[in-house]
Each structure stands twice: as structure tokens, then as C-alpha cells.
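Okay, here's the structure, questions in a sec.
Only one protein chain is missing from this complex, and each of the others stays in its spot.
Which chain is which? They are A and B, in the order written, and residues in each are numbered from 1.
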Amino acid sequence: MLKFLQMGGYAAYVWPCYALTAVVVALNIRWARASLRSAQRDARRRLAGLKADT
Amino acid sequence: MTTPRVGFTRAAATLMARDLRLALRRAGDTLQPLAFFVVVTTLFPLALDPQLSLLRDIAPAALWVGALLSSLLALDLLFREDAQDGALEQLALCGVPFQGLLLAKTAVHWLLTGLPLVLIAPLAVSTLGAPYAALPGILSALLLGTLALSLIGAIGAGLTMGLKRHGSLLALLVLPLAAPVLIFGARATALAIEGQPLAAPLYLLGAFAVLAATLAPWALAAAVRIGLE
Partner (left out) sequence: MTWVWFHRFGSPPHFYRLASRLTPWFAWPAGLLCLAGLIGGLVLAPPDYQQGDGFRIIYVHAPAAWLSLMVYVVMAVSAAIGLIWRMPVAQAVAASCAAIGASFTLVALVTGSLWGRRMWGTYWEWDPRLTSELLLLFLYLGYMGLRNAIDDLGRADRASAVLAIVGVVNVPIIHYSVVWWNSLHQAPSVMKFGRPSMPPSMLIPLLLMLAGFTAYFVALLLIRARGELLRRERTARWIADALC
């Protein structure tokens, strides 16, 4: 297990790369979901506004 | 679309003459990019050790970076005012091919920024201690490169013309697109100074300029039309 973590001495280079990638992957998922949710919220608000006008 | 009463060449020539006259009237504004170029290319040697050999190494890069930056500076003059006072709209509607007229404006930009650079080149060559034999190569590279820069810059200017604080955005848009010009142009200049054959980068520069000339009319007209909506 330790050998795995040490990556033959390259650990300082390999693991930060994987960490960064994991972070960006997660962030993108969050951003995408947040973007969709806010667009849905705005659309609901707009439709409600229309209904109120009629 | 109205049927034009003048032919295209006449319209383009009139437009160019008018732009040139306006530019010369505001000589201060027009000379600014040129002055900027001179300042930038002088700053490089000042920032270095005054050893001629190092200067010669840096010279091609300084020359081309300076050309790029001064070309960017001059782009404002191209479209800004005409977009703001509605002249561009009139040009789009007057029935003469719009792409051609925009290209004419780009030609004016080149006359005001690219051409002076090409004319200054002999002076730069001599102050940098480069052999006079290098001159034809450097001049050809500058000719093709500045043409490409004017075309690319025009596209960027067309895209950003309606925007308020767009200076740095314009640079951001243009720089990656202009990178090949920088690479090939500086390389050609360096080879010319060393007295080596520079056919390869020169051809590549030429090919890029041709591509720019093919793409620019469409992109420029599309960008300006979108901006005018």
C-alpha cells in the first residue's frame, strides 16, 4: 500500500495531478447542476409573472 | 438594399480616401501606435546589457512584439467612431458589397500601421548592426506579417466594436490568433539576420496571410453586422 502511495518516488508530482483533476471534475458537476437549477428557477419565476399579468 | 449609383472601386476608393484624411487630420492619434512601436523596440535594448550580440538575438522578437502591439493600438481608430456615429450602418446598407468596403478599411489600417513598419525596417536593421543583405528577407516578412496582423486585428475589432471597455478583451482575442504570425515572422527575421535561407518560415507566413485574407472578409462582415443589430 505504501509503495502504491509513494509512486516510486514520484508521489509529489502524481498525486497533486490526480487531486486537481478530481477537484475540477467535481466542480464541473456542481457548476452544471447549479446552472440548470438557476435557469429553472428563473423560468418558473417568469412564467409565474406571466400568469399574474393575465 | 438600394442599387448603388457608383461602382465598387469608386466607393472603396472614396472610403479609403476619407478614412485616410480623417486619420491624417488627427495626426496625433494616428502617429501614436507608431510612436508606441518605436518606444517598445527601444525599451528592449535598454532593458538588456548594451552588448550588440545579445541585441541581435533579441531584435527579431522585439520587432514583432512591437508590431503586434502597435497594430492592436491602431485598431480602435478603424471602427469605433464609425460604429458610434452610424456611418458603418450606412455603409452596410448602401448597396455596395459590404465585405469589400470593410476590407478597404482594413487596408487603411495597414497603410497606417503596417506600411510605416516596413519603411522603418531599414533603420531598425542598421541600428541593430544586422547586415544589409538581410533587408529583403526582413522586408518581405514584415510585409506579409503586418498584412496578416491587420486582417486578424480587424476581425477582433469588428467583434468588440460595440463594447464599452473593450481594450484588453481585444488583445485577448487577437493574441492567440496572431501567434503563428509572431512565430513565423520572428523566425524569418532571425534567419535573415544570420544570413541563412529563410524560405520555410516565409512561405508559412505567406500561407497564413492568404488564409487570413480568405477568412477575414466573411468574419469581419459577420462580426460587424452582428454588432450593428
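Here is the rule we use: contacts are C-beta pairs under 8 Å (C-beta built on N, C-alpha and C of every residue); 3 or more make two chains touch, one makes a residue touch a chain.
Since this is a predicted model, take the numbers as computed values, not measurements.
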Omitted chain - touching chains that are shown: A, B
Among B:118, B:155 or B:192, the residue in touch with the chain that has been omitted: B:155
Subunit B residues that touch the omitted chain in the full complex: 155, 159-160, 162-163, 166, 169, 172-173, 175-177, 179-180, 183-184, 187, 204, 208, 211, 215, 219, 222-223, 226-227, 229
In subunit A, positions touching the absent partner: 4, 7-10, 13-14, 16-18, 20-21, 24-25, 27-29, 31-33, 35-40, 42-44, 46-47, 50
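Definition applied: only the chains that are shown with their structure count from here on.
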Distance from subunit B to subunit A - Cα centre to Cα centre, in angstrom: 42
